[in-house]
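Complex shown without one protein chain; remaining protein chains in place.
By letter and in written order, the chains are A, B and C; residue numbering begins at 1 in each of them.
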Amino acid sequence: MAKTSILETADEAVAGIEDGSTVLVGGFGLAGMPFDLIDALIRQGAKDLTIVANNAGNGEVGLAALLKAGRVRKVLCSFPRQVDSYVFDELYRAGEIELEVVPQGNLAERMRAAGAGIGAFFCPTAVGTPLVEGKEQRTIDGRDYVLEYPIKGDYALIAAHTADRLGNLVYRKTARNFGPVMATAATTTIAQVSNVVPTGELDPEAVVTPSIYVDRVVQVEARHYTVQGAR
Amino acid sequence: MAKTSILETADEAVAGIEDGSTVLVGGFGLAGMPFDLIDALIRQGAKDLTIVANNAGNGEVGLAALLKAGRVRKVLCSFPRQVDSYVFDELYRAGEIELEVVPQGNLAERMRAAGAGIGAFFCPTAVGTPLVEGKEQRTIDGRDYVLEYPIKGDYALIAAHTADRLGNLVYRKTARNFGPVMATAATTTIAQVSNVVPTGELDPEAVVTPSIYVDRVVQVEARHYTVQGAR
Amino acid sequence: MTDETYAEAAEAPQLSDAPLSMDELAKVIARDIPEGSFVNLGIGQPTKIADHLPAELGVILHTENGMLGMGRKAEGDEVDADLTNAGKVPVVETPGCSYFHHADSFAMMRGGHLDVCVLGAFQVAHTGDLANWSTGKPGDIPAVGGAMDLAIGAKDVFVMMSLFAKNGEAKLVEACTMPLTGVGCVSRVYTDHAVFDLGPDGATVRETYGITLAELRERVAVELH
Partner (left out) sequence: MTDETYAEAAEAPQLSDAPLSMDELAKVIARDIPEGSFVNLGIGQPTKIADHLPAELGVILHTENGMLGMGRKAEGDEVDADLTNAGKVPVVETPGCSYFHHADSFAMMRGGHLDVCVLGAFQVAHTGDLANWSTGKPGDIPAVGGAMDLAIGAKDVFVMMSLFAKNGEAKLVEACTMPLTGVGCVSRVYTDHAVFDLGPDGATVRETYGITLAELRERVAVELH
């Protein structure tokens, strides 16, 4: 990847995302959700998107707002149905959005494979369940596995805590979740961060996402939400 | 894994390693090599070992000393032949040791697969070379891949910089190399460290090997060597 | 199953005069979690088990959204939107905790490094098959989360559930009728009426609460050793 751009606005950061793109969106529920980038993407107007994310939106912020704006054709996720996922639920029941349910660990590992140049891998998860119907299976050393393929993104929109000016990223607590994996799996990775610090200020031992995986960075005000009625 | 034991001596740390075990040994050249654990393993006496490591020993310290003591039946490594690998070279030419050469990235990824519960993976490395003879191949999305299987260890001997009393580990600079991967791939992981600190003193964001992967820890005096005549 | 273990099991002690509440059951499960083990407690009832694990036991909790050493639910000012459990509830840290990303978190699980995972269930077959992610009703929005990863991911997978559904049918069954989460993965089932060990040979009763073995055999339609 080329040098990371440090941009002034979220709108610049999402410029050029084409209709029909596959966009990986970070976050587990609302922790680590790149709210500002998603809002900018709604303003930017790209439509017919395939979204890869753990959930299918909470309330009417972040991913839920993008769904509500009618920009998403398909969602790959592990857990769409939540206490506050009514935007997705209505679209799905109305037949206006496609859904592919992927076990959470497979979602992560398939993106990891995309980023790591692995062509496919034999995974023990979901063997014997309806989610592996039609998939290639094999017994290795007495254990049953299913062949899983990489999930690659055209873009990744992620949220991190701090970037340096080269684009190295660190995260905060469990908001780390999918960010580091998605950063490796997309052609263009766009990160919103709460802080940009001079190069050299991050501890090289503690960098989680090396700059090579980050194309664009924008600093935004931290916004925090918690899931309403979370179990 | 059960609770990590913090032991007083390297000899206690390597107790119980059986003849015929597969032992993953950390280090890239001499950086990250667990010298004290290897010396203790020589005293302990286990023989007929299969060693998985990047190199096959330098000079007469560490892994080279173990080879010289005649305890190793087979070595899986990426780069046995070095400027100062004369101990291995002589054993190999005398037909006294088996060698399986594995590309460096495959060595790491195959151990990662063992630790991550992946049954096998399609890898693009080494396609079309003598190292894939007899291996299953497949074209996926127009690219050729070889099916690679996990490498699992009975024991891993690694060196880290600091442990807390739960067994969380951090490393130092490029001495990190294979340690974190091997820790996940062995039934029993034994780490020598330069410091043991009270639990809670390591930054949770910067822990590289979580305690779940570490069974035994021993604090030793740091010993440093550099490869003689390194290119 | 040998005759000896059969004989032992036939005398499964009745340890309480009444069925257990879910809190009491949580306490029973906590009692069986070995010192210093690494444990994942599934969303819902299993989270209650944490309340019965004294700190000195050194049990370390994994949450699949990327943390080892998860602490209790956060209260008041402790709430931090960046620190939640798998149920998206804000929690706190414990000393010696660590964070990692999702691929590393599920590698830890899939790789068999966790000692125990406790899950809720709709149905469990006496051979260890688990159904806990979908009732299979048409029109339901499918959502699996980490259920299938958890089901195959720990050395021991325990189920915590009420033994009988609202309609009175036992949830320990000959074969699951709901979509499976995992095959042959459950090793023990904790219920309000009894605890069962599962294995290739079927279910063995470990202990009962407010029910005799004879009554249990009458109401549960699988062979009980």
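Definition applied: contacts are C-beta pairs under 8 Å (C-beta built on N, C-alpha and C of every residue); 3 or more make two chains touch, one makes a residue touch a chain.
Being a predicted model, the structure only gives us computed values, none of them experimental.
What are the shown chains that the omitted chain is in contact with?
Every shown chain touched by the left-out chain: A, B.
Using the touch definition from the top, which of A:I38, A:A56, A:L91 or A:L166 touches the missing chain?
That would be A:L166, which touches the missing chain.
Touching the absent chain in the whole complex: find that residue among A:D11, A:E100, A:D144 or A:E205.
Spelled out, the listed residue whose C-beta touches the missing chain is A:E205.
Just to verify: which one of B:L7, B:A69 or B:L99 makes contact with the chain not shown?
Per the contact definition at the top, the residue touching the missing chain is B:L99.
Write the list of chain A residues that the hidden chain touches.
With respect to the unshown chain, the touching residues of chain A are 1-3, 112, 114-118, 164-166, 168, 184, 199-200, 202, 204-205, 207, 210-213.
Considering the whole complex, not just the chains shown, which residues of chain B touch the missing one?
Residues 28-32, 54, 78-82, 88-89, 92-93, 99, 101-109, 111-112, 123-131, 144, 161, 171-181, 208, 224-227, 230-231 of chain B touch the chain absent from view.
The criterion applied here is as follows: only the chains that are shown with their structure count from here on.
What is the shortest path, in steps, from chain A to chain B when you may only step between chains that touch?
1
Hey, how far is the Cα centre of chain B from the one of chain C, in Å?
Measuring from centre to centre gives 35 Å for this pair.
Roughly how far is chain A from chain C, centre to centre by C-alpha average, rounded to an integer in Å?
Chain centroid spacing, chain A to chain C, equals 29 Å.
Return the residues of chain C touching two or more other chains; collapse runs of consecutive numbers into ranges.
Expected reply: 93, 99-100, 106-107, 109-110, 152-153.
Please set out, as single numbers or ranges, the residues of chain B touching at least two other chains.
Chain B, residues with two or more chain partners: 116-118, 204-205.
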